[in-house]
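Below is a slice of the complex: some chains, not all, each in place.
Which chain is which? They are A and B, in the order written, and residues in each are numbered from 1.
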Amino acid sequence: MKLVPLGDRVVLKQLEAEETTKSGIVLPGNAQEKPQQAEVIAVGPGGVVDGNEVKMEVAIGDKVIYSKYAGTNVKLEDEEYIIVRQNDIVAKVEG
Amino acid sequence: MKLVPLGDRVVLKQLEAEETTKSGIVLPGNAQEKPQQAEVIAVGPGGVVDGNEVKMEVAIGDKVIYSKYAGTNVKLEDEEYIIVRQNDIVAKVEG
């Protein structure tokens, strides 16, 4: 059983606090905009979204920083996921 | 008697809590945005919506996660349905 995102949606799995600390990232808790580090689990096909051609720039396995405004939280077989638009992903973390 | 959606509208039937639990999905109750698992009952023809060409990506029988912002609830012959725009569907659930 898996999540298959539509359009420019991306399925993310948030990195645990422990992992986050180990990797040297601290996520500041901010009420207005909560930046988050997560791993890309599934990537939508892109294509025309709201009349604009969207090319997907992230791939499964990427570590990303996203800005959680309107992400949708889902729990599937005891795992929690966040589904965001690619535009809500602001950067990849590499190296 | 059946619902025939217009444009990019999709008619959904929410999966019962029991089914949801059996299928391993738990829907978190969130006041701002209520993600929902549902089954696709009918799909509009797509076409030009607000000046943009919309291609329908879901099919009858698909299990989907949608983000209920502006869905319209209807009760027809004792069955409850939700009518959403395709853009409010964030992912399919497969497998």
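Quick notes on this structure:
Everything below uses one rule, namely that a contact is a pair of C-beta atoms (placed from the backbone, for glycine too) under 8 Å apart; a residue touches a chain by one contact, two chains touch by 3 or more.
On a predicted model such as this, the values are computed, not experimentally measured, just so you know.
The complex in this file is a homo-oligomer whose displayed part has 2 chains and whose full count of copies is 7.
What we mean here is this: only the chains that are shown with their structure count from here on.
Chain geometry summary: the mean Cα position of chain A and that of chain B are 22 Å apart. On chain A, the positions that touch chain B within their shared complex are 1-7, 9, 11, 42, 47-48, 50-51, 70, 72-78, 83. Of all residues in chain B, those touching chain A in their complex are 23-28, 30, 33, 35, 51-53, 55, 57-58, 65, 67, 86-87, 89-95.
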